[in-house]
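Partial complex: the chains shown occupy the same locations as in the complete assembly.
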Amino acid sequence: MALFDLPIERLRSYRPERDEPADFDAFWSRTLAEAGEFDLAATFTPYDLPLAAVDVYDVSFAGWGGHRVNGWFLTPRGADRPLPCVMHYIGYSGGRGFPHDHLLWPAAGYAVFVMETRGHGGASPQHPGVTGDPHGGDHAQAPGMMTRGILDPETYYYRRVFTDAVRAVDAAAAHPAVDAARIVVSGGSQGGGIAQATAALRPSVKGALIDVPFLTDFRRAVEITDRDPYQEIVRFLASRRDGAERVFATLAYFDGLNFAARGRVPALYSVALMDDVCPPSTVFGAYNHWQGPKEITVWPWNGHEGGAGFQREKQLRHLRELLADG
Amino acid sequence: MALFDLPIERLRSYRPERDEPADFDAFWSRTLAEAGEFDLAATFTPYDLPLAAVDVYDVSFAGWGGHRVNGWFLTPRGADRPLPCVMHYIGYSGGRGFPHDHLLWPAAGYAVFVMETRGHGGASPQHPGVTGDPHGGDHAQAPGMMTRGILDPETYYYRRVFTDAVRAVDAAAAHPAVDAARIVVSGGSQGGGIAQATAALRPSVKGALIDVPFLTDFRRAVEITDRDPYQEIVRFLASRRDGAERVFATLAYFDGLNFAARGRVPALYSVALMDDVCPPSTVFGAYNHWQGPKEITVWPWNGHEGGAGFQREKQLRHLRELLADG
């Protein structure tokens, strides 16, 4: 990959205009309130694996619209008091995978709550998913999830996903093994975008780990990268000729720039300079708007894999400090 | 494209075993009966185009589940009595496009009723669609429509589509400009598969034009072609490891082989020997099971484009005879 975005010197201070609807906060308050009318009804079913060190639960809870959302919940075996918990959101197209894909945080002494992104994971042999999105579309859409219901913020796919994500925090917080005051949201790519939004929508979380976040500065993204999934939006607009105004009006309610501008908890970001899936300017755009304590790791020679396991090690050390109890 | 399927000599007599559920007919009777509880509520809204020769209507009717399904209805202007009508079903990923894409049958003196395939057409700049599929999925699926709800015949996407298609026939038959005794179903690829099914499910139609049909002999198709959309099924099965039995049990209710074995109206098929999207053996498999009068045009040097406009000319001549009013 050659460099294709702004040079790092400019990225450091790049802080784009945000397109924020006047009723942004009202929209989300109402959305979460409506969802709150459904009982969480979280279930944690023990999942039989011959693992000595962790307890594994097959999780399900009522997300947006009361729809069942699946995931995994793992805790280190034998803890004698509530533990910090890492919320893990998944990247585009992946499912929750297997419990043993998520052993990192338990090994570090934390619980982990993995939430599936509804509808994803059906063509992901290494990280399969199960959760459906029972809410179909009221208009034709491009394949993939980016444009499902995109003509109206009320019906847009990510309204359901972000709501699921907030409620997953609630489900985790209510679990007796979890110390509700020490929940951290995390994820990479789509998962990073969800974590970013959730940190803004549920400011009680303790921190956020946001890697190469997707769903951020849509307007710029669709103009500077040829890659999916941002290009799903372009294909939709190429077909739906009269849709651009409505589409961008919808996306303004879901843009990571607007969530970042509401982020007040400590955030550890990462960005890759050769990332043509989530271009670095879109990541720095959000980072530079973030209001809370923050730090960003720059991977100059990487693409969308970003910091990969190196970033995990940074996060381990970051959380050791952040979550140290009293 | 090199030849990759059976040689033409063997195709002529290739008649594969069918996997037919015992309650195949009951399933469809019940399905159509349930749908019949929704009023068709067909609307034909005049669409303003400066065309002198045809009347154009933006069509909508209540398909499966009462969901609105869109389409076009065009009639030659100035007819003094009810006309034959060609039902036109659309290929995978396309929408209804524009009224002027469908001028052929009106120019021949017939009405044409174009039905959208719900959910398709959202990334199709030349043939955009509008109809959504409000029925989402109760499990994760591969992108595209092939695997939506595929774990159960009740929820499978094509249950809704085939039902829509039958009801579209009903909507056309009820229109005063249409001679209900002279309705012909037609389509290519997915559209051909829909026409094939509809001819079996609504045997009152007068004939069927079935080009390079998709949705036929799924089992063989997924094993001999690397191409989408059949491969959407393989990607799903690669992810959903325990799903194969349920998937093929579902598909048996939707397999063109089983519909063809119930086809009794005159059918004009076409097939292309270098078609790696809908392999020729899957087409001949259905054709050789068809029970009614039949004819097949073989295009030896073509891929999935099949007979293209040449086949249209054949169809014009075929319909001139078939639809001649006595």
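Letters A and B name the chains as they come in the text, with residue numbers starting at 1 for each one.
FYI, contacts are C-beta pairs under 8 Å (C-beta built on N, C-alpha and C of every residue); 3 or more make two chains touch, one makes a residue touch a chain.
Everything numeric here is computed off the predicted structure, so don't read it as measured data.
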Query: Hey, this file places 2 copies; any idea how many the whole complex holds?
result: 6
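Throughout what follows, only the chains that are shown with their structure count from here on.
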Field: Approximate Å spacing (C-alpha centroids) for the pair chain A, chain B
entry: 39
- prompt: chain A touches which residues of chain B in the complex?
  reply: 93, 95, 116, 119-125, 128-144, 147, 232, 235-236, 238-241
